[in-house]
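Working notes for the structure below.
All protein chains but one are shown at their positions in the complex.
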Amino acid sequence: MTGRPYRSAYGPAQRKEDARFIRGRGTFVDDVQLSGMLHGAILRSPLAHARILSVDPAAAEAHPKVKAVITGETLAARNLAWMPTLSQDVQAVLATDKVRFQGQEVAFVVAEDRYSARDALELINVEYEPLPPVIDAERALDPGAPVIRDDIAGKADNHIFDWAAGDQAATDAAFAGADVVVTQDMLYPRVHPAPLETCGAIADLDEISGKLTMWSTSQAPHAHRTLYSLFLGLPEHKIRVISPDIGGGFGNKAPVYPGYICAIVGSMVTGRPVKWVEDRSENLMSTAFARDYHMHGEIAATRDGTILALRVKALADHGAFNGAAQPTKFPAGFFGMFSGSYDLRAAHCQVTGVYTNKAPGGVAYSCSFRITEAVYLVERMVDLLAGELDMDPAQLRLKNLLRPEQFPHTTPTGWEYDSGDYARTLRVALDAVGYPALRKEQAERRERGELMGIGISFFTEAVGAGPRKHMDILGLGMADGADLRVHPTGKAVLAVSCQTQGQGHETTFAQIVAEELGLSVDDVEVVHGDTDRTPFGLGTYGSRSTPVSGAAAAVVARKVRERARLVAAAMLEASADDLEWTGGRWQVRGDPAQGKTLAEIAMAAHSSLDLPEGVIGHLDADTVYNPPNLTYPYGAYICVVDVDPGTGVVQVRRFMAVDDCGVRINPMIVEGQIHGGLADGLGMALMQAITFDSDGNCLGGSFMDYLLPTSVECPSWELAETVTPCPHHPIGAKGVGESATVGSPAAVVNAVMDALRPYGVRHADMPLTPANVWSAIQGTPVRTDLAFNGWDGRVGTNECT
Amino acid sequence: MQITVSVNGDAYTQEVEPRLLLIHFLRDELRLTGSHWGCDTSNCGACVVWLDETPVKSCTVLAAMADGHRVRTVEGMGMPGRLDPLQEGFSRCHGLQCGFCTPGMMLTARWLLDHNPDPTPGEIREALSGQVCRCTGYENIVRSVRWAAQYEAAGRDGGPSGGGPGETGHGPTATGVTG
Partner (left out) sequence: MQVPAQVEYERATSVAHALALLTRYGPEARILAGGHSLIPMMKLRLAQPETLIDINGLSELSYVTVAEGTLRIGALTRHAQLLDSAVAGGHFAILHDAEKVIADPIVRNWGTIGGSLCQADPSEDLSAAFAALKATMVICHPGGTRTVPAREFFTGPYETVVAPAELLTEIRIPVRAGGGSAYEKVGRRVGDWPVGAAGAALWLAGDTVSDAGIGLTAVGAKHFAAAEAEEFLCGAPASEESFARAGEIAAEHCTPSSDQRGPAEYKQHLAKELTVRALRRALHRARAGDA
């Protein structure tokens, strides 16, 4: 058949997954109802730090609708009370000796329905002996501070790790020889990804077959399966993890949570499926938070604005257990990227991790493993330097950005950036936003006492973890698989290990295969999320889907195409070398009349055609993609704000985002990812923070206080792009999922600080709520990690020199 | 207590506890899982449905309060074989990513267009300000509603010419239109 005229499958295709979601026919974990299913609920500690004197479940067990109550003691008897975390620590599944953060899991009730389960929680009697909590991370290492982790033999303090990167001597030398040194303390507050769907699972252990089926909100179903096997002692081939539709992940759904283990144990104990889905307060108070880096930054430069070096000391608040999720060799994630996008002589950072009486986590919320913290630090320091030198922040950046001929570029902390034309991207942003006109307007408004600010952020990301010799999580190398089957009628099924939570994989990966094989996107089905039906892989986070699984999809499709070449040669009675792939089919070079489409080839491969050497009777192929390097998307963001000096209210008037994520498979989906990340940045800059009072009460436990940006705060995002293909990725794509979340907070904060310059304000920490902005204007910026009440000396310690 | 609620035109009579929330009645009793829930404090709007002619947060309404009343959920949008222009618009303009907030957004948008057929982007943003989306940054949601408004204004089948982003490229443009 001659077929239709060839068109590239790349482009803004409508999404295949939309069909079910616009009809309300998605299948999220809480939508699933299994026959005989019970409901679980968790009793949580009201105290941040306390010894457990007794747990008495008797009254709850007597409730007519309660089937089981599981306590720390029950789990301890099965050796399940403590589970490994993703950072070589352990975390309590249900507390036994002590509770170590407000909201920590203490007991698990299994009942016939969710209302009864909730009622039964009140019938469990727990006696606590309160202990003094460690809440202020900056006091965690004080001599005599209460020791949180006395479960660790010999532990006498709250220290977790020290980690450093870069050349300290060279950095010190650069600072010593610098004309100008600017210093600033800054906090990246504790925030939380808060996907709209909370975390949950249904554990269904079939007593007869011994097979455990876990429906769960998991961004990494295979990794979870392996973890369950190792931890629970269940044979891995008898575990199936199904991640159905997921209502947002953002890193919140990467870890294994105590509730999942409790659901499994509940199913073991009752012999029935047990569903556990957390409340929003549980989600905010106990699941993986993000950030909480207390940073001391220094930047050294010459008088004419050449940046020489950066130096950072950071205190990382990891909460009560070290549950941060990042590759094993990187306890501070990829914070080493703090040298940013600039041509520096030297850089050095030192990070100290500490325990506090707060929930565990740290790596989540589109942080690209702490690059959010790193980019915020460097982009704030660059702006502070611009202020010190009285230099335009755009000019200062253009003067110091890495130049195209410097790529591939190895940074002072050992990262090899793949490709980039940074200055061009910044210029596109400056042009598109009308930068000179904005500065002129700002000057005019300042005359009238109006506060307008313009903030720039230029960021380089590192995503697509990663090469397995450098990167593993809990010993599992970060390579991902892809299986591609082609049916006799030429329809294809791609099974990938990564898992979508809204990124559109069912469409974009279908586009990749369609493009490589000359198929229609409708003819490619993407299977994901079910460990029984997909190859092994480490899951979706760190923007790794396109760089890793997308690469795997392209590689496996090319394998199929090469097999198809051999079959086509047999069909056309030509030599395989005489064939070329053009117009979506294999044809004899220069002779369009002699060509075959993949559908024709597929049918032939299954037929009685005499198959050539190297083809075994179908076109199917599989692969495991081990990325040779990370990929390095980058971008230039510019934010315009207006600040009301009488109230401190900040309005984001405009936000211009120019992203370079290499080749874009589906521009519509790429832009959607960017829009979402920009809203995150606005939210973190202006309103989001999980704060604590001095007793350790978590004050960000609901959406009444953990505020998320709405359609009214968000401007109409303005986007543009440059395209610098990734040299090592099969399609030249870099990935983009977290870029906007990484790059945007600094742009907003830089803009607000720029607006406040007439008041001599140099820095104030996020979130820049009206109260915090007003306090900064008064000259008394506040520590935003501590609640407004109940602390002494809450005024900030933002030292500037 | 026994309640009778008409949902998407069908009457359902069930024995419920007075404390049962309307969202749980819809999802757990009637198995209409298109409406979702996402918070504890009536902030997120994932649960928005219509009670009689009014969008409400069904997590903050008792099923008992709906006794004798009508409820409309996402499952009641559009007609058999034909999507509501909002459903079409949300797909064409990429107004959804994970899909969790989408039913609530569309139901509020439906009410808005019924009362204000030509809303400005500012009016759309204001109307949706009680509902949270974590994925889209709202821009494409606003475009989706504008698309539907224009489609309905044009009043003809097949949508306005030059439509949304879904009409270029190699994409499955027909997916979902003939629901």
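We just call them A and B in the order they show up, numbering each chain from 1.
The criterion applied here is as follows: contacts are C-beta pairs under 8 Å (C-beta built on N, C-alpha and C of every residue); 3 or more make two chains touch, one makes a residue touch a chain.
Note that the structure is predicted; figures quoted are calculated from it, not measured.
*Asks:* For the chain left off this view, which of A:14, A:281 or A:322 is in contact with it?
*Replies:* The single option touching the absent chain is A:281.
*Asks:* Which of B:64, B:77 or B:98 touches the chain that is not shown?
*Replies:* B:64
*Asks:* Which residue numbers on subunit B touch the omitted chain?
*Replies:* Within subunit B, the residues that touch the unshown chain are 1, 17-19, 21, 23-24, 37, 39-43, 45, 48, 51, 54-57, 59-62, 64-65, 67, 108, 126-127, 129-131.
*Asks:* Residues on subunit A that touch the omitted chain in the whole complex?
*Replies:* Subunit A touches the chain not shown through residues 114-115, 118-119, 279-281, 646-649, 686-687, 691, 699, 704-705, 707, 709-710, 712-713, 769-771, 774-775, 782, 787-789.
To be clear about the criterion, only the chains that are shown with their structure count from here on.
*Asks:* Would you kindly tell me how far, in whole Å, the mean C-alpha position of subunit B lies from that of subunit A?
*Replies:* So the centroids are 28 Å from each other.
*Asks:* In their complex, what parts of subunit B are in touch with subunit A?
*Replies:* 17, 19-20, 24, 27-28, 31-41, 43-44, 46, 73-75, 77-78, 83, 87, 90-92, 94, 96-103, 106, 121, 124-126, 128-142, 165-166, 168-173, 175-176, 179
*Asks:* Which of the residues in subunit A end up touching subunit B in this complex?
*Replies:* 7-28, 30-31, 33, 113-115, 193-198, 245-248, 250, 279-281, 501-504, 507, 511, 514, 520-522, 668-669, 671-679, 702-704, 708, 710-712, 714, 716-717
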